[in-house]
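The chains shown are only part of the set, and none of them has been moved.
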Amino acid sequence: MEKWDGSAGTSAFHMPEWMIQFADQKQEFNKRPTKISRRSLSRSISQSSTDSYSSAASYTDSSDDETSPRDKQQKNSKGSSDFCVKNIKQAEFGRREIEIAEQEMPALMALRKRAQGEKPLAGAKIVGCTHITAQTAVLMETLGALGAQCRWAACNIYSTLNEVAAALAESGFPVFAWKGESEDDFWWCIDRCVNVEGWQPNMILDDGGDLTHWIYKKYPNMFKKIKGIVEESVTGVHRLYQLSKAGKLCVPAMNVNDSVTKQKFDNLYCCRESILDGLKRTTDMMFGGKQVVVCGYGEVGKGCCAALKAMGSIVYVTEIDPICALQACMDGFRLVKLNEVIRQVDIVITCTGNKNVVTREHLDRMKNSCIVCNMGHSNTEIDVASLRTPELTWERVRSQVDHVIWPDGKRIVLLAEGRLLTLSCSTVPTFVLSITATTQALALIELYNAPEGRYKQDVYLLPKKMDEYVASLHLPTFDAHLTELTDEQAKYLGLNKNGPFKPNYYRY
Amino acid sequence: MEKWDGSAGTSAFHMPEWMIQFADQKQEFNKRPTKISRRSLSRSISQSSTDSYSSAASYTDSSDDETSPRDKQQKNSKGSSDFCVKNIKQAEFGRREIEIAEQEMPALMALRKRAQGEKPLAGAKIVGCTHITAQTAVLMETLGALGAQCRWAACNIYSTLNEVAAALAESGFPVFAWKGESEDDFWWCIDRCVNVEGWQPNMILDDGGDLTHWIYKKYPNMFKKIKGIVEESVTGVHRLYQLSKAGKLCVPAMNVNDSVTKQKFDNLYCCRESILDGLKRTTDMMFGGKQVVVCGYGEVGKGCCAALKAMGSIVYVTEIDPICALQACMDGFRLVKLNEVIRQVDIVITCTGNKNVVTREHLDRMKNSCIVCNMGHSNTEIDVASLRTPELTWERVRSQVDHVIWPDGKRIVLLAEGRLLTLSCSTVPTFVLSITATTQALALIELYNAPEGRYKQDVYLLPKKMDEYVASLHLPTFDAHLTELTDEQAKYLGLNKNGPFKPNYYRY
């Protein structure tokens, strides 16, 4: 068990300024900006990614009545009204979406099957606050199958799939969420999850930290019964760390964001595919022969570079870290400063987690039709604000695609206004979401069942053995056959046959 | 500064049995097997790799006189006789080899230049025990240029390049080493390095731990003046850990084996190239269309798989660790058990660090002409001993290539008798050795200059900042230009502009 060392709020960087600033905002809890801009920090499915759920979306009657769900009286077929969704009648459509997702989340289904007998979450009362999608629904129903009672709210005011929320409500899950909540709705929904007579949560599953904060603020006594918090997002993990450092964290918390399996899929493997997808869907460009500069050669940059190289692009890399820089060299990429190539490249991609990596000066020097986009951790990498000046004309040519036009006619193609391309212009494959959801489920089981004293009031990484277990649950998807150590081999290597197989510092 | 956590003796595995056995052998210090077999544990240039120094080797008169160097009286041109080499007259040839190596080790030369003014090793008295090659000579002369006095012995009885040793002696370095030492010579040489009147070492640079052990055994008092040990090999590092655990380590030690840069080059990058090289030089085979199974998907396995895939082979992978297994899947390799493909593959490559990965049963089932070789950490991966049975005929067809012939005429092609292909049948590029040597030099500087108390009597990893510095010194080779953080960016990220840039657990 590796204790979270607190030295980093992201997987790659020490405590950054924006996080500190962000933490400061917590002081002004009631004044902070709208959910939307704040949410953009979270590396999860954002509002915009729901664009891809076109099939689902199509079921939603667009001329839906405008009554707020809070003002409606709805009951599910069993007569319960302990939920608040857009339209309970959409349940059937949502159920179909959930069924399709189940087929693509075999690991969670396997977990459901394996652990169902012993009900490892019997007695667990989980309050959750996540995006509400078909994939989350599979997670929630898995938790139910393992014995848990759940109450759920959305962690984002736009990302809820109304049909799925309806399907969950129909199945008896108290869900409080709809697409297009107001700020006030948002907190109201969270409150309805926790502030309920005769039921008190003993586990928290959070994505972004809002739920945790609400309880801290409004119902601090609840923590007496809470066995632990599982948090998925960079932001939420950072908040927990702040609490821990301040000595205010009063229950164990599990940081599932930094587990090996989740990290590799969220970054390297996912981005390797989504950079191509995002660029194609927005611009229909051809990759072959294009000159591209990728800023940053972390996992995300590595994925982008590998994909574009394979498609016949000529890729340049910028880096600040000499080790990553040397890796770029050995992988066959010219390591340059952005200035050296900015005039010649056809595409600029940021993957740094840093701010103002692409400045107005760079933008001024780009050639006509240059495409600029961001695959990194925040929307600060490209100094988009610097483009909002009178001499430049903005032209929206497609959804998520702006032409910014200079007085001399030069135009650059800005994607998603500098927000994350992955979330705005491509989709996150269900398989990646499956990795995350399985990790969350295992973290809940671990915390709930841990003998007293194993976890203190601190932030922990997922035990390596569980990380390995998440991976192993996904191998059957690929018809992959793991080799087992013989007793003799295990002894020789000094390993337990069931793992963990690597020391904590192993780099994979 | 990350303390070595002691949980692993190799980069990938927990304390293995062979290490424990090996440590046990230390008890019987004088009875242990010949150097050669023991040495094969060390992941450095082994005897066999010297095959590649053909140009150098050609200068050596093969009909050299057979007098033991210990019985000769030799003086260098300045009149010194404080050395013992094969033939001081070969100095000129050796000097040329060193000069060529200097051209390919720009990082060390840059370090020499940068640090020469301040002489960070002024006062250092370094006793070293490593392979004696042109590359080590560049290291030794760099240490000298930085202010150190050095005395040196060979860590392997076969690997010394006599001309290079002569050149060093000619330049005034007390070197005690030649190719083909006896066991007795070996310890005599080490003793001559440390047991010298009016000179006592204050730093140790070791590769394999023999020098360290000699001092422990014979001159334990010397440690009072010794500021630290720098150790490169897996084996030596393990020994240090044993000492530390037993409370017997009486000076700080630096484990340079597990630094990021060194690991990546020793394993991933080096093996990506040397698997092709080793197979071609021994068998002249064509890679295209061949079916290959690679056992183990760690850094070495990843390198082998990537190279063979790129050359048009069809590659299968076996793994015991589900995380690495999932990586293999995502990289496009079928994950199988060895039994599933053993009848159909053309090549079997082991990269596990484990033992008996390829058993006699597997060997019996291989098809005619199947090639079997080992890229892993030891020579135990293929059960070669099981092939030494009367019904099988061995036929040596080339250097390092045996045909093992079954009664029915089936033959398998065994390379290097199951020892490391990298060392036996290909060469280690000077660039890789440059990474190692630079790491060693920096570790010496760090330990020598550290304020008292920074390092306890324990085993340490190279500070990340120094790891990054090694990388940065090698970037100019690739004409690679690093980007510097602006003040604003550094503040935003919470980083020092000069690094370190990543938290310790970062996986690269």
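The first chain written gets the first letter, and so on, giving A and B; residue counts start at 1 in each chain.
By our rule, contacts are C-beta pairs under 8 Å (C-beta built on N, C-alpha and C of every residue); 3 or more make two chains touch, one makes a residue touch a chain.
Only a predicted model underlies this, so the values are computations on that prediction, with no experimental measurement involved.
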{"item": "With 2 chains placed, the number the full structure-file assembly comprises", "value": "4"}
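The rule is short, and it goes like this: only the chains that are shown with their structure count from here on.
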{"item": "Rotation angle (°) superposing Cα atoms of chain A on chain B, nearest 5", "value": "180"}
{"item": "Centre-of-Cα separation between chain B and chain A, whole angstrom", "value": "41"}
{"item": "Contact footprint of chain A on chain B as seen in their complex", "value": "2, 5, 7-8, 11-20, 258, 260-261, 263-264, 269, 299, 318-330, 334-338, 340, 353-357, 380, 467-469, 471-472, 474-475, 478, 480-486, 488-489, 491-495, 499, 501-508"}
